[in-house]
Structures are given as C-alpha cells and as structure tokens.
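Every protein chain except one is present and positioned as in the full complex.
By letter and in written order, the chains are A, B and C; residue numbering begins at 1 in each of them.
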Amino acid sequence: MQLGIVGLGRMGGNIARRLAQAGHSCVVWDRNTAAVEALASEGNTAATDLADIVAKLEAPRAVWVMLPSGGPTESTVNELAGLLSAGDVIIDGGNSFYKDDIRRAASLREKGIVYVDVGTSGGVWGLERGYCMMIGGEKASVDRLDPIFAALAPGLGDIPRTPGRETRDPRVEQGYIHTGPAGSGHFVKMIHNGIEYGLMQAYAEGFDILKNKASTDLPEQERFSLDMADIAEVWRRGSVVSSWLLDLTAIALTSDEKLTDYSGAVADSGEGRWTVEAAVEEAVSAEVLTAALFARFRSRQDHTFGEKLLSAMRFQFGGHSEFKNK
Amino acid sequence: MQLGIVGLGRMGGNIARRLAQAGHSCVVWDRNTAAVEALASEGNTAATDLADIVAKLEAPRAVWVMLPSGGPTESTVNELAGLLSAGDVIIDGGNSFYKDDIRRAASLREKGIVYVDVGTSGGVWGLERGYCMMIGGEKASVDRLDPIFAALAPGLGDIPRTPGRETRDPRVEQGYIHTGPAGSGHFVKMIHNGIEYGLMQAYAEGFDILKNKASTDLPEQERFSLDMADIAEVWRRGSVVSSWLLDLTAIALTSDEKLTDYSGAVADSGEGRWTVEAAVEEAVSAEVLTAALFARFRSRQDHTFGEKLLSAMRFQFGGHSEFKNK
Amino acid sequence: MQLGIVGLGRMGGNIARRLAQAGHSCVVWDRNTAAVEALASEGNTAATDLADIVAKLEAPRAVWVMLPSGGPTESTVNELAGLLSAGDVIIDGGNSFYKDDIRRAASLREKGIVYVDVGTSGGVWGLERGYCMMIGGEKASVDRLDPIFAALAPGLGDIPRTPGRETRDPRVEQGYIHTGPAGSGHFVKMIHNGIEYGLMQAYAEGFDILKNKASTDLPEQERFSLDMADIAEVWRRGSVVSSWLLDLTAIALTSDEKLTDYSGAVADSGEGRWTVEAAVEEAVSAEVLTAALFARFRSRQDHTFGEKLLSAMRFQFGGHSEFKNK
Partner (left out) sequence: MQLGIVGLGRMGGNIARRLAQAGHSCVVWDRNTAAVEALASEGNTAATDLADIVAKLEAPRAVWVMLPSGGPTESTVNELAGLLSAGDVIIDGGNSFYKDDIRRAASLREKGIVYVDVGTSGGVWGLERGYCMMIGGEKASVDRLDPIFAALAPGLGDIPRTPGRETRDPRVEQGYIHTGPAGSGHFVKMIHNGIEYGLMQAYAEGFDILKNKASTDLPEQERFSLDMADIAEVWRRGSVVSSWLLDLTAIALTSDEKLTDYSGAVADSGEGRWTVEAAVEEAVSAEVLTAALFARFRSRQDHTFGEKLLSAMRFQFGGHSEFKNK
C-alpha cells in the first residue's frame, strides 16, 4: 500500500523503514534534503515538495504528517488540504492537541478530505519493537488504512494474552486501536503521556529516597549505602513494579549509577500539560499526574520567586536569616 | 536444604510449595492447624509449635517467619530467640518496619543469633512466577541460605538482559539481591511498595480522566466514549507505559469494564506510610508517592471534617449555601 | 457620579447601596423585577431594559455589569456594545476569564467603547467593609471612574500602614488598584481566588488533623480531644496564622463545633481552575493551589473510577478483597 510521509525525523524516518520491511512503499519528503536522500537510497520515492508527494500518490491518497505539533503540523495540514482531493486522507501522527484535531477534521470534512489522528508511542525503539498506535477518525478510512497500521504495530509477540479477549477487537492485541472519532486518538495518547509522567516521577522519587538513605544527616545506624543499578535490576524480576520504564532505568543506572552526565533539568511536552487541563475540565482529581508535571517545571529553575517570598516572610516574622551569601 | 516456616497464609504456604518444587524440605507451623495439615500432606514436616520447629531442624537452623508485621512478628521473633542457639538464623520475610529490623538484629546479635530481613514481592503470583527478594543481613548467613533464595527467585526467564551487567552480582538477575546490613532488605522493599502506590495512582488517574471524557458536563463535540479495556490492552504493546500493573489492569477491565463490584475504598499497608516518613526524614520531596497514599486515605472517607470546614468558610464569606439536603 | 448597574444580585445590589451611601446615584436593571423595585425604593433610578439604562445615563456613560461569568456577561456586553457610543465605558465587575476580557476590550476598542474589568472581592461583607478592587483597562477611563472606585473601596480604616509606601500610588492603600491593561484586573483577582483556595485548604487540613487526634485508632496515651472553636479563636490573637478566613472559621466553629449541617461537598468556581491553567501555561509549579482545587473535586464524589481501579489492581496482584459489601 502506498503512503506519503511528511517529516523524516527520528519518528517519521523509522516509520518509513518499518513500512518498507513489511513491503509497503512510501513517497517521502522533508525540508531536510539529506533525510529525503537517505530514505530514497533505501528504496522509497523521494518527493520535492508537498505538491510532488500528492502528484506521486494514486488516489485515494493517504499522507502521514509526522511533524512537531502546533505551527509546523498546522501549516502542513492546511497546505495539504489545498492539494488533496475528496476521498484522500491526512494522517497526523504527531502529538497534536486533540481539540486541534476536532477542529481540523470538521474543516477538512467540508472538502471531503478525511482527517485521522494517530497517537504514536514507541520512541527510538519503535523501528525494532513496533509502534503502539491510538487512532481517531472515521471508521471507513481507518479500516482502509489497516495494512499500514498492522505493519507499524508490534503484533502479538510473546506478551501473555489477557484472558477474556476472545470476542473483542483483535487489532488491539496487535498494538493498535481505533479509539473513536477524530481527536480521540490523540486524546488517548495524551493521557498515555500523562500517565508516563506519573510513572516516571514515582520511580524518580523512590530512587531519590533510596539514594539519600546514605546521607550523613541520618543517624549512623540508620544509613544504608544501596546499589541503585542492582535494585533497578532485581525489581525487573517478579516484582510488582516491573515495567518497561524500569527496564530503561536499569539500563541507565547500569551504565552510570551516579547518572553523572544527566542534567536533571527535565523538559516537558504539551501532553503532560494538556492532561492536567483535561483533568481540570472534567473536575477529576489528578494529584499524581500534576505533581509529576510540576516537578519538571521546578527542575528547570534555580530559585523561584515564590521561594524567595518564603524566605522573605520567614525573615519578617521570625528574624530568620535567609539571605544569599555575599 | 532444611527450612522452618512459621506462618502458612497465602505467602508462607506458597513459599513452602515453591521450595518443595526445588527439592527443599520445610518444617512448617501455623496457629491454623488446617494449614499445617495441608502442607504436611504435600510432603512437608508438620510441627506442633515453635519449640517443635526448632527441635526438628538440624543446626545451624534457619526459620522463616511469614507473619503480619508488628505484634505477631515481634512476639514470634522474641519467642524464637529464646529457643534457638548461636549460629541459627531468623528470617523475617514479612513487611516489617526496617527500624524494627535494625533493633532486632542488634538484640539477637548479642546471643549469636543472626537476623535476616527479606522483602518479598510477588503476591498471589509468586508460586508460579517466583518471588523478587530484597535481603538484608550479614553476608555469611545470606550466602549460606543461597539455595533457599535461588529456589524462590524467578530466575532469568525470558526477560531481556540489561547490557553491561557482566561484572555484576549474578544473583540480581535471578531476582534476589543482598542489599546490605539488617534492615536494608525491608527498607528497599518499603520503597518498592511506595513506588507501587505511585504507579497505581498514575494509572488510576489516567483512566479516571479517560472515563470522564464521556461526561455530559463537557461540550458535546469534545466528548468521547472510550473503551477502557481495549485502551489498557493496547498500551501493553509497544507503549512507554507498559508494565505488569498494566497487565493486571487489562485483566480486571476486560473482566468488567465498569469495575462494578469493586468498592473503591482502598486499604493501605505500612510501607506506603513509612515511605512518606522516610522521605520526610531525608528531606526528599516525594509529592507523587505521598499523593498516592493520601488518595487512599481519602478514598475511605465519606466527607472529611476539613471539607465541612471549607463549606462553612464559603458560607461565611460568600453566603454560598453548602448545606446538607434535609 | 452616575453609574448604570446591570445585575442586582448579592453583589450588584450592595454595590448600588454602597455607592448611594457615598452620594452617587445609579440607574439599575435586572431581569428580576423585584430586585429593581427594591433598589428603586432606596432612591436609585429603575430602568426597564439595557436600552433604557443607556437612555437614562448622560454621556460619557459607564455601565457596571455584575453578572455570572460566561454566557450572561458575554451576551450583556455584546448587547450593550450595540447601544453605547464612543467614549462610553463598560465595566465588567464579575468573575470573567481574563482572556475573554482581552478579547472583548480589543473588539470594543474598534467602536471607541472602553472595557474595564474589575475583580471585586468582599462577598457578603462588602456593603459594610467595602470592596477590594483590582482594575484593568485604559488609564484615562480608570481615572475618570475614580469616584466610583473610591466610594466602593474600604478605605484606609485602622489597618496598620505598610512602611515605605509614601511614594507609591495612594489608591492602593484605599483598597483598589489599577493593575494594567484590560484583563489584568481579572487576572489578579483570579490569582487572589486561587490563593484563597490554598489558604482555605491549609486551614481545613490542619483542623482535620486536630479533629482526628481523638481517633481511637491512635494509641490511647497519644489521643487528645481538642476544642476546635477555642483553637480557631486563640490563633486569631498574636499567632502567625491569623487572617480574615480564620476569623470566619472561628465564627463557624463557635456556632457549631461539629459543623453538623455543612455538606462537605465543596463547589469551585472558574477562578481556581483558571489559576491552575495559568500556572501550567507559565510552567510555574503550583502544588498547593492545585491540591486545593483537586480536594474540592474529590469532595463532590462518592468513589471515583480511579479508586475502583486501585481496588481492582490490589485484588489482581495480592488477592486483597476490596469488594463492596453485598
């Protein structure tokens, strides 16, 4: 099956490669010419611009946009909308805000163009392990694109089957799901990332407490000098907290138990923020997911204005000296 | 190798069974005579009381205590201390507070008895999958007991190896670890459970937001009716949030997507509380682990006094009516 | 000075009354005819609709809209925009979202109409104590309306002066502030309310811990049966936590120390939610303000879906029975 791909970064390039492994052929384009040439040399068809992608695909066309959310995705979708025809499909495989999906789908529907949003999880491991995909959009188009999704998905693998799924949608066990109308794919992916933040922070706090158990501020008989890498490893085996994130934690700690080279200034992307906003909109208490986001905000600061205000108040009422060393 | 086991509940009984599968033989006792008889019928040696266990074991003896933490464990350890001889070992495989371990180990050391604390993870799945064990205590005794731990541990299985572990302690990859002196095993297990609370709460909040996305309080075009069971299943495959807890979540949701029969009044055991106290003692910010604990506290309440106070303040300053319906 | 007032509820009616006390005269209207008649009988001019308010005011007119935020305010502002002339002012004294203010101000500016947003704090006590006002909008109009603001504000009273304010804007010590362009008044009021949530929750949690210190779950020698009303009262005098909210708490607890009649299902208005969203937009960690909001969300639930999921996971991995009683 033919697929156009716009955006050949870490994710887009590997999507083309995994599709090629399954016998699909892609028409690819990126602003970065070197990325296009690399994929052309692997057997894909190079395009010179968006119009050229459209020209090189047979109708009904499908173009997968794999770009940063916000401006880049928005302008590309808009430009494609002017080039494509009724019956064609635009797939947004990036991390768009789901309300943007809802808006875009409604707008494109007027022209007969179908908008499909695909939340794609898998990161740098996706080429090898496959991508977990959460897909929103009209059923007919999602069904038509099934060979693409099936090729990208991890498949059953050797993961134990969940009892009782016999009568349920078999695609789900392959690692992709049609979640509902446009926007729902990215919504589910957004919550996925929100949960990811929470899981990561739970491990981070736990290991922080383990690490600081060697602190000389504690009574000597209550201090332990624990092996971070071995603890991460042992928990991978038979314990309740085993997970893929723990596997990665074990890899990182085995390589450098002190994590010397990592900055600890932790970026956040839109999904974590939107998850909090969704919780607020729905009046759902989401303490853990929010605390995980806020911990990242704080990690990128030296001292906040709020903290200086605490120092100032303490000085005012208690005469506590909380001034900078001069 | 011989092992005495005191406490034949869900955990203790299965530990005897898993040891038997590996050719070890246990001398078992429990206040519950039926539990003793069941294990005796499977080939273990029944004891009639603690003294009988001690009499039926050859020196140097090892007795595994698998009882609720606090009183039951404390009194049993004390009684065993009066029955055992120098060179014998008491293993506390339960969920004792690590400061109790430190105290007990020091006290028993005066009599030449060795105290080993084993944090044991695996729950009802341990018989089949093996137990992840975190072991604190003196090296010589832990080494001597290695056949026991090796038999209980899950072993390598088919879990991918972490690169770079070649020069590290090979026991860890089998699923058990000698964490350091007495108390350190339960300390690491305690943090394990603290992390478990955090992971569970992260999933809980995420699915709560997914579920409430169908709320009629939201604008109609922004509502999605999502399939909880399918989402849990698809995330098991290739996504960043895959984990054993998610596997269990998928099983539960597949069986009943609405979780109708579960109360939602969530118990907590000591480890979650002690984790928060350890964080406070070490001055480590542990927002997520604490929020997970507090969510359980709140889940068991109708309305708190604090919430009534909020209602009262709102009435006082704003005339807001927040009274009970009468 | 003349002022039109639309919306004669608890806030709007008392604003008219406080203005009357200072010699100002208002042209008032509300959908509720009885409210109009009540204020007319106190010497204000009754209007029959928005057009009538406009007709009865001399140019340049000023109309204070005191309605629920969202739809009611939006439609009233829009209708007034069609009735007023260049040079007239619309004051939104409600709790609008500040981004709506920014949008409305820009739109009205094209017609020469000035939009002023006033965050108004004081609740049911405002008539007597005066209103603290945070005012956004163009300087010339805010200055022209100064007699209105001065009359509504509490004034200096007997509150101790803050040292060093001699060269600063004297209006601030009277209890009103020109915060900047349109939207900034409601933004500051929004944060005010966000802080209010946090303060309230801090007291609520503290009193909850005091109350539960009598719990029979605690060791007997560590239980205290504390007098909630007396503690609230004593803290009003010389302590670091004295505040107006504590004054109100003392009133409520003195009236009924058990707060028997309050539901504890605590409402939230937009400002608390918007505060969290503003924090997320600015990447500011706002744990306390968010936790205060989430506590209200949770207070209105029986059991959340997330809590049931925790029960389900506990059952799956540990065999813990967390089912409803049947």
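The rule is simple: a contact is a pair of C-beta atoms (placed from the backbone, for glycine too) under 8 Å apart; a residue touches a chain by one contact, two chains touch by 3 or more.
The model shown is predicted, which means the values in this text are computed figures rather than measured ones.
Contacts of the undisplayed chain with the visible chains, over the whole complex, involve A, B, C. Touching the missing chain, out of C:Gly94, C:Gly194 or C:Gly264, is residue C:Gly194. Listed residues A:Gly70, A:Gly123 or A:Gly155: the one in touch with the omitted chain is A:Gly123. Touch with the chain that is not drawn comes from one residue among C:Glu42, C:Asp143 or C:Asp230, which is C:Asp230.
Check C:Glu287, C:Glu307 or C:Glu322 against the missing chain and you find that the one touching it is C:Glu287. Summarising the interface, subunit B meets the missing chain with residues 240, 268, 273, 276-277, 280-281, 283-287, 290-291, 293-295, 297-298, 300, 304, 306, 317.
Residues 10, 123-125, 200-201, 203-205, 207-208, 211-212, 244-245, 248-249, 251-253, 259, 261-267, 287, 291, 295-296, 298-299, 303-320, 322-325 of subunit A touch the missing chain (whole complex, contact as defined above). In the full complex, the hidden chain is touched by subunit C at residues 99, 102, 121-123, 126, 129-134, 153-155, 157-160, 162-165, 168-169, 172-177, 179-181, 183-184, 187-188, 191-199, 201-203, 205-206, 208-210, 212-213, 215, 217-218, 221-222, 224-227, 229-231, 233-247, 250-251, 254-255, 275, 278-279, 281-289, 291-292, 294-295.
Heads up, the rule we're going with is that only the chains that are shown with their structure count from here on.
Counted as hops between touching chains, the shortest connection from subunit A to subunit C is 1. Core chain by CA centroid proximity to the global CA centroid: A. Two copies of one chain, subunit B and subunit C, touch each other, and the residues they use overlap strongly: the shared fraction of interface numbers exceeds half.
With centres computed as the average of Cα coordinates, no chain lies farther from subunit C than B. Subunit A and subunit C have centres, each the mean of its CA atoms, that are 38 Å apart. Between the CA-based centres of subunit A and subunit B the separation comes to 31 Å, rounded to the whole angstrom.
Computed centre separation for the pair subunit B/subunit C is 46 angstrom, with centres defined by C-alpha atoms. Counting partner chains per residue, subunit B has residues 123, 201, 203, 205, 208, 212, 244-245, 251, 287, 291, 295 touching two or more of them.
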